[in-house]
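This structure is in structure tokens; I'll ask about it shortly.
With one protein chain held back, the other chains of the complex are shown just where they sit.
Up next is chain A:
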Amino acid sequence: MDSEITLWVDGRRETLSVDTRTTLLDALRERLGVTSPKKGCDHGQCGACTVLLDGRRATSCLTFAVANDESEVVTAEGLAEGDEPHPVQRALLENDGFQCGYCTPGQVCSAVGMLDEVKSGWPSYVTEDLDESVELDEDEIRERMSGNLCRCGAYANIVTAIREAAE
């Protein structure tokens, strides 16, 4: 069964007819040619498909496209302004916070979403004082970024990059 939906992808309006079994990730990649979000597991276990969905980070493989009519999707490609990378992307470049690059767009979207969560005062599992504003130390970054796997093992550099970008 097909349904017509509209998505706002990196600021562009896209109207398409999707098989109701199609995930948001596959709609982006195979139907719209938006391949910045990556498919690493298709099970929400690796985080490579992370996008900002209506402003919050989300694994786009775990939601059907048809359930996201009129949603706003921002990918890592959309976070950059042309040749000018987002501050998180700039910090990852400087700190070599990636190698193969396949998890990287997901790490970028996750980090941007995460920094917003911290700004909004959301605590994490490692937040000690739930009444105070969150202090974004390395343990907070590690905990909050653990939904994004990196098999090349760039975590130490990712943490440094996000700390720098947050300053």
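Quick notes on this one:
In this text, a residue touches a chain if its C-beta (ideal position, glycine included) is under 8 Å from a C-beta of that chain, and two chains touch if they have at least 3 such contacts; residues count from 1.
Simple rule for what comes next: contacts and distances are computed from a predicted model.
UniProt lists the omitted chain of the complex under the protein name "Xanthine dehydrogenase YagR molybdenum-binding subunit" (options: "Sugar ABC transporter permease", "Ferredoxin-NADP reductase", "5-methyltetrahydrofolate--homocysteine methyltransferase" or "Xanthine dehydrogenase YagR molybdenum-binding subunit"). Residue positions on chain A in contact with the hidden chain: 19, 21-22, 26, 29-30, 33, 35-43, 45-46, 48, 75-77, 79-80, 83, 85, 89, 92-94, 96, 98-105, 108, 139, 141-143, 145-159, in rising order.
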